[in-house]
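What follows is a structure written as structure tokens; I'll ask about it next.
The complex appears here without one of its protein chains, the remainder shown in place.
We just call them A, B, C, D, E, F and G in the order they show up, numbering each chain from 1.
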Amino acid sequence: MPEAAKVLIIMGSDSDLSVMEEAKKALSELGVRSKMAIASAHRTPQKVVNLVKEAEKDGVQVIIAGAGYAAHLAGAVAAQTILPVIGVPLEGSSLSGLDSLLSTVQMPAGVPVATVAVGKAGAKNAGILAAEILAVADEDVAVALKEYRKRMAKIVEEKDRGLK
Amino acid sequence: MPEAAKVLIIMGSDSDLSVMEEAKKALSELGVRSKMAIASAHRTPQKVVNLVKEAEKDGVQVIIAGAGYAAHLAGAVAAQTILPVIGVPLEGSSLSGLDSLLSTVQMPAGVPVATVAVGKAGAKNAGILAAEILAVADEDVAVALKEYRKRMAKIVEEKDRGLK
Amino acid sequence: MPEAAKVLIIMGSDSDLSVMEEAKKALSELGVRSKMAIASAHRTPQKVVNLVKEAEKDGVQVIIAGAGYAAHLAGAVAAQTILPVIGVPLEGSSLSGLDSLLSTVQMPAGVPVATVAVGKAGAKNAGILAAEILAVADEDVAVALKEYRKRMAKIVEEKDRGLK
Amino acid sequence: MPEAAKVLIIMGSDSDLSVMEEAKKALSELGVRSKMAIASAHRTPQKVVNLVKEAEKDGVQVIIAGAGYAAHLAGAVAAQTILPVIGVPLEGSSLSGLDSLLSTVQMPAGVPVATVAVGKAGAKNAGILAAEILAVADEDVAVALKEYRKRMAKIVEEKDRGLK
Amino acid sequence: MPEAAKVLIIMGSDSDLSVMEEAKKALSELGVRSKMAIASAHRTPQKVVNLVKEAEKDGVQVIIAGAGYAAHLAGAVAAQTILPVIGVPLEGSSLSGLDSLLSTVQMPAGVPVATVAVGKAGAKNAGILAAEILAVADEDVAVALKEYRKRMAKIVEEKDRGLK
Amino acid sequence: MPEAAKVLIIMGSDSDLSVMEEAKKALSELGVRSKMAIASAHRTPQKVVNLVKEAEKDGVQVIIAGAGYAAHLAGAVAAQTILPVIGVPLEGSSLSGLDSLLSTVQMPAGVPVATVAVGKAGAKNAGILAAEILAVADEDVAVALKEYRKRMAKIVEEKDRGLK
Amino acid sequence: MPEAAKVLIIMGSDSDLSVMEEAKKALSELGVRSKMAIASAHRTPQKVVNLVKEAEKDGVQVIIAGAGYAAHLAGAVAAQTILPVIGVPLEGSSLSGLDSLLSTVQMPAGVPVATVAVGKAGAKNAGILAAEILAVADEDVAVALKEYRKRMAKIVEEKDRGLK
Partner (left out) sequence: MPEAAKVLIIMGSDSDLSVMEEAKKALSELGVRSKMAIASAHRTPQKVVNLVKEAEKDGVQVIIAGAGYAAHLAGAVAAQTILPVIGVPLEGSSLSGLDSLLSTVQMPAGVPVATVAVGKAGAKNAGILAAEILAVADEDVAVALKEYRKRMAKIVEEKDRGLK
């Protein structure tokens, strides 16, 4: 039996898939199994609740939620669980993600959402942050993260040398 | 038995009460019965669902929801009902209501929130807008609204004369 | 004789047509007859007044107004009627709709505009919101809205399954 | 018979009076007669039209309009006349005048509003700008403006000397 | 001898030409002669001063200035003359004209700039506003403006009919 | 020997203390030991590095960093460790925390900061989020969080009843 | 004969004095002589030109300019000299310094202004930056700056210890 997913990646619409796959790719590179789901805080609120309850039962330990516009998805997930929830604000409306950023990060006191940058950079960082959270109690992921950091640093070094 | 409330006014916190009472006062001035409730989209998500379901059963016809920060309350209500939902973005965070405005108005396609201005002016207008919606099928409210408009115009006239 | 339009959709310019048609399509899908008109709050202010007066006589029950830049159209319509007025802020200027959003939503106390999101998502939601308002007193529209919600939820479910 | 007012100063509410008086004071200091009126683009749209028509008949040559929130007043005036219209965006809402600024300045092509800064500095400049417009054909006002500029420069000089 | 230009249109760079020509076209359509010049408030500050002084001597009555980024051109012109100065904020930087808008409109008390919308709509309106200012003392321009308004209204009417 | 701190709370200046204590209080209420330190990313960059290295040795598992203005502190901490880093944007400058929010949340791909709301609400949520991260592997904290949620919900219920 | 001032601090109005004194104080603490002047880019444009020309003759090596609203002062100074010009955006308008920040920093290509933060922190940093520029060729100032950095670091250390 394959290891169960540790991270659930939810997005509000399938048009968000190409961006949110950055989270999955980062997790995969760090050796963390994840699964993806589509659920909308507004069009399918009960499905969001169900997905969170299932995820808790299945041993998911971190949830990543990406949405655009008045992005309530991450907050709606956070309202249902004490698992750490990472919010990825997505572009989509004409306001370039300022709307989804404020809708995700400005959570009132009591129910936090760990918010990352708007768009692809944020989605990738959501994957890395989820791994960092898991690494608190999972030495393998900690080692993978340290290797990842070294590879990133090496790439910068190579590009710097390429400049000269 | 007193007439049941036609409008439910929900707010995320009791600190929003002094602002949201503007909605109740406007409705009262227009002869529309309303009731108020406190429920948080994040701290008590199930209570929001329950309030909406009860409201539908009790014959509520319009729901007004006011919240600050990443204001999800109006959207969370709208996700549970096809009743018209009016969102009032409230100040509260350091960002002067820009966060609650974008979180309320930028609803993605499919589930609208009828958004009004940030703060007290918006809360008052929420009450008037709820009455306008009821007036589509309630001649008494329509008459009250027309009188209200005339009174407003008269006040402007008086202030204009007072200037001279 | 065909049933008269229940919703009037006004826009400030014919360049707004492709966006505002989203409102008409949503209404049509919900079985609500609507009609469209072009009138500018600044270039043809009297025409706006006339359109509203005519609409009231013809039994229109909700007015949707879409405009860009310093979008006064919805407010100008609302100043002439106690019918519920829905404002759709449109892109067009270099400021990505932030100008039309604030010009539409920040109505001072007394004359509300029910504002939806900037652009196409907002136009579609304006249609749905108009139907929700009509549904307060029209059981057929209420039924159509409930079906519409179910179809939306089903599409999300299908896309979620497609992911797996 | 006293000379008729050359400039009409309209404001949306009497709460704007203390700010808009800056315009009157500047005009008075420049020897230009003005008169003030209160009229709201939303609560008394017909009164705005009437005021503009009267002003045209009475020989008014420039109109200054100040309003807060979704400030439509200047645009509504400009829609009724080919007289130059100066718009003063006022604070009042929680958004610090960003809403009234964009609502005033971002007029779509065809009907301009000459917009000045938000608040008191803008109101004062509206008075000066109105005088500059009149000075195009009125040598007395031109002379007064040149004196005014010299006085301003002298005050700066004195303050600079006071520093040393 | 041809009639001298009544309006000077200055822009900060020749890359602004295609936008600022909207001002010239509007003036031309209204029968007002204008001339264009390129001068930068930062690269050629003395040239700006000279152009203004020459313009005053040549009988120019209104100056239009268009610039992008930290748009100082209109303010620099206004500092040199009591002629009415119209500022057109231009796009160009990554900030979509928010920078040039605030740099143009937020003039401190004492030296006003009559600011219009960002970009092409603003440039066109600058031409119309200049004509409105001239029309205060020039009946021919006033007549041309009234005709222009009628043509605009007619176009809206035609487009509205085209819709049906 | 007392249990070592699991969470380190760093702030850029002692003027941030009253806000950042919200994080400590939330953690304390959830039974999580934390310690506070002052270190500036700009005035004492090496101290930041040292604090992080020490914290790692001492068994700290989550770091919370709060700073105002161009808030680099959380990012500077995150650059030194694979521990999860929570950033609290603080007010302080005239820009109401928009500067610190964007400086904290918009981290480029590779090094995430889990960002919460600006100011006190954010500081409190930072404490709760840190506890949620610890709860992934610490059942006691998970239980405390569930109790905390229940108490919050109860307070909302009581306030709602108090309304009636 | 006292050593001549190396830094000229210009401000647009005497109301800016209490903020701009932070620059003078920082320079004084670093052993750099400075002098202050009041001159407005709009009310006294020629005085700005004269001050810059005098400053160049008197051996001034860096100019600091602080202004609010559409802050053109630093740019106007930079247009007259190749000396490094540091711009301090000041609060003053309702827009919290966003206007003066963009007006100062978004200089078009060719004439740079070295911009610092809005308000007091920026004024202080302007003094330090001026000293850093002088230190490129003045070993005494370099030594003073290094001492200053050490003192700052020590204060942070003391505050950190005070916490424990």
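Keep in mind that, in the parts below, contacts are C-beta pairs under 8 Å (C-beta built on N, C-alpha and C of every residue); 3 or more make two chains touch, one makes a residue touch a chain.
All figures in this text were calculated on a predicted structure; none of them were measured in a lab.
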Considering the complete complex, of F:Glu22, F:Asp99 or F:Glu132, the missing chain is touched by F:Asp99
Chain A positions in touch with the non-displayed chain are 91, 96-98, 117-119, 121, 149, 152-153, 156-157, 159-160, 162-163
Across the whole complex, the chain not displayed is touched by chain G residues 61-62, 82-84, 86, 101, 105-118, 120-121, 124-126, 128-129, 132-137, 142, 145-146, 149, 152
Residues of chain F touching the missing chain are 12-13, 40-43, 45, 49, 67-70, 72, 75-76, 78-80, 92-93, 95, 98-100, 102-108, 110-111
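Assume only the chains that are shown with their structure count from here on.
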Note: among B-F, D-E or B-C, over half of the C-E contact pairs reappear in B-F
Distance between the CA centroids of chain A and chain F (whole Å) is 19
Going by residue number, chain D touches two or more other chains at 13, 40, 43, 69-70, 93, 95-96, 98, 105-108, 110-111, 117-118, 121, 149, 152
